[in-house]
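Working notes, structure below.
Excluded from the complex is one protein chain; the other protein chains are retained at their positions.
Order as written gives the chain letters A, B and C; numbering starts at 1 within each chain.
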Amino acid sequence: MIRVTIWNENVHDREDDRVKALYPEGLHGAIRDLLKSDDELVITTTTLDAPEHGMPDELLNNTDVLIWWGHVAHEQLPWEIADKVADRVHRGMGFIGLHSAHLSRPFTRLMGTSCSLRWLDDTREHVWCTDPTHPIAKGIPAVFTLEKEEMYGEFFDIPKPDSVVFTGWFSTGNVFRTGCTFSRGHGKVFYFQPGHETNPTFKNEIVGQILRNAVRWAAPQKEIFDEIDCPWETEYIEKKYQK
Amino acid sequence: MIRVTIWNENVHDREDDRVKALYPEGLHGAIRDLLKSDDELVITTTTLDAPEHGMPDELLNNTDVLIWWGHVAHEQLPWEIADKVADRVHRGMGFIGLHSAHLSRPFTRLMGTSCSLRWLDDTREHVWCTDPTHPIAKGIPAVFTLEKEEMYGEFFDIPKPDSVVFTGWFSTGNVFRTGCTFSRGHGKVFYFQPGHETNPTFKNEIVGQILRNAVRWAAPQKEIFDEIDCPWETEYIEKKYQK
Amino acid sequence: MIRVTIWNENVHDREDDRVKALYPEGLHGAIRDLLKSDDELVITTTTLDAPEHGMPDELLNNTDVLIWWGHVAHEQLPWEIADKVADRVHRGMGFIGLHSAHLSRPFTRLMGTSCSLRWLDDTREHVWCTDPTHPIAKGIPAVFTLEKEEMYGEFFDIPKPDSVVFTGWFSTGNVFRTGCTFSRGHGKVFYFQPGHETNPTFKNEIVGQILRNAVRWAAPQKEIFDEIDCPWETEYIEKKYQK
Partner (left out) sequence: MIRVTIWNENVHDREDDRVKALYPEGLHGAIRDLLKSDDELVITTTTLDAPEHGMPDELLNNTDVLIWWGHVAHEQLPWEIADKVADRVHRGMGFIGLHSAHLSRPFTRLMGTSCSLRWLDDTREHVWCTDPTHPIAKGIPAVFTLEKEEMYGEFFDIPKPDSVVFTGWFSTGNVFRTGCTFSRGHGKVFYFQPGHETNPTFKNEIVGQILRNAVRWAAPQKEIFDEIDCPWETEYIEKKYQK
């Protein structure tokens, strides 16, 4: 069993008629629907307008993999919560940042960079697999097309990823490291660029397969530790062997 | 010409007789002396007890490579200054963190991890070169020994380095990624583990060569940008080629 | 089901009394025993002195993960077979090289480097986990000790690994990238340093867990392709979208 929490900013979802028509249950609802074919996942959704910005300790402390979608209200999340999320990643929780979550506070905290990029709306994107051995690429074709997606272009100011699983081609002439993995402490992080709120990306079955793969990959492989400091032993080898 | 600023916490240097005897001009003075054989470097030293915590905007904005040593007073540096340092790294400044600077605020901001590790004092360290092609390894032997150095041991909670230039062996039975490089935005970061305040590490000529190499390597290769966002052009290729 | 083939040089196993006493069914038998608690694995063993050097096409073409142990007879394997093994890795087969297989022909072919290193017999090794998020580290402690193992020391001339899952400390003063992963084409490669023929390493249950993890990790996640060239489609996206 993997406990997945989907956090959605839920601003466009309530205010923009195009988004309401496309995703009547919100982006979080659409993402949940993409995941539910995996019986091992126990899925909770939450939003910025819920109590404690949708991220009370009780929920965070019972999350194995946290999926994050945000866009226009990043600064409404207190840094204190972003720091709590980052700390839980260091101790083993998986984190999946979607689309404009590149500028969300939890993600930038985990990266240590500005996470800035170029952008332009309404382009065609081809998503190429550039690391076919990665578990997130399992069952995904060598290339697939999103006929309408927001362009995100290089230079994308992120640390060098552990793997660039997908690279995006945009009709505007841009390229992008569209699917990237990182390890942070005992936790795994996946960033995935597609998912603008006015596009049907979260109804795309290939995207669904990528997200299901990513959740499985990001799930903690050991317990989530109480503390990051030397969490595996209380007896140090140093005492036994020191001369 | 490369403008190097050495920031030192300067607490042990004033309070601990052993450190005063070993480094009468402070750790910053000793590090400065290791660098001064490189005529291209214009070196400034500064300390936590100087005005504006030793890091006024005027100084930071005229620094190409910032060297940081801190240990017991990390929390006396306001996060606001750590954020300014990180922002300047993103825009091109080099950053070299020494020894217990692994827990300094600028360094942890740039890493996005807890930067925790194991430690124990007074051990022997062999420093092995594990990336001989790296510019920081230029002229450095395959291995050299520090007869007395503080052990820092794995697991070291840092993001996967771009290069592990040096790996440390300790007589306590520990290993450590002792010299690591990272890129963050347009800036380069080097972390180097040796340099405990009661050891003569900053009188070691091989350490000096490593630091001189690191300063040269970390120096910005373009100007330092005013903003990180798309700093290279005002005309986007997207406008010219978009259909 | 994962079809695992264990290839063993089988020279010491027949000629050295210490090895015969320690591993009466050969190193391949001991490695097989370490794997057999995983019910999903269908295990075959083969040796250099079998027909076609133990690697007939029929066997290779029905192998999902190939484990390789060799030491003193590397040059008795024709390069033609090494090339066939490498080609099957490119098309998706997993490959696990053990101990002195670092100089085996299939492994050096896959690396493209000399794979040279330092060495000395009869030392103590502590094996530290330096990538706890990696699937091969699942269930493995932060450190474990092999009281008697052959020292392999840096500089180890391999390409930069995708992950250094384990780093070894040796009582001789050496360090080593003891467990390393690489991707080659559609295949995954793991190199693991312990396993000298006169040591009881292949009776160690932690080593067993590492090998079982490695087999699972290295198993092909898609089919093994007939050809490496553009194996996923016959219809190119280029024809559809080209202007």
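Here, contacts are C-beta pairs under 8 Å (C-beta built on N, C-alpha and C of every residue); 3 or more make two chains touch, one makes a residue touch a chain.
What you see is a predicted model; the values in this text were computed from it and never measured.
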Exercise. Could you tell me which shown chains are touched by the chain that is not displayed?
Key: A, B, C
Quiz item: Among C:R3, C:K20, C:K84 or C:R109, which residue is in contact with the omitted chain in the full complex?
Solution: C:R109
Practice problem: Among C:P132, C:G173 or C:P220, choose the residue that contacts the chain missing from this document, as touch is defined above. | Solution: C:G173
Quiz item: Where the complex has a chain not shown, which of B:P24, B:P56, B:P78 or B:P132 is the residue touching it?
Solution: B:P132
Quiz item: Which residue, C:W128, C:W169, C:F182 or C:F202, contacts the hidden chain when the whole complex is considered?
Solution: C:F182
Practice problem: Go through chain A and note every residue touching the omitted chain. | Solution: 126, 128-132, 142, 153-156, 160, 163-164, 167-170, 173-175, 177
Quiz item: So that we can see where the missing chain sits, which residues of chain C does it touch?
Solution: 86-87, 90, 109-114, 116, 118, 120, 123, 151, 153, 155, 157, 159-160, 162, 171-174, 182-185, 228-230, 232, 236-238, 240-243
Exercise. By the contact definition given up top, give the residues of chain B that touch the hidden chain.
Key: 126, 131-133, 135, 137-139, 141-143, 145, 162-163, 183, 186-188, 221-222, 230-233, 237, 241
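Throughout what follows, only the chains that are shown with their structure count from here on.
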Quiz prompt | Chain centre separation (chain A, chain C; CA means) in Å | solution = 33
Self-check item: Length of the line joining the C-alpha centres of chain B and chain C, rounded to whole Å
Solution: 37
Quiz prompt | chain B residues counted as touching two or more neighbouring chains | solution = 153, 155, 160, 173-174
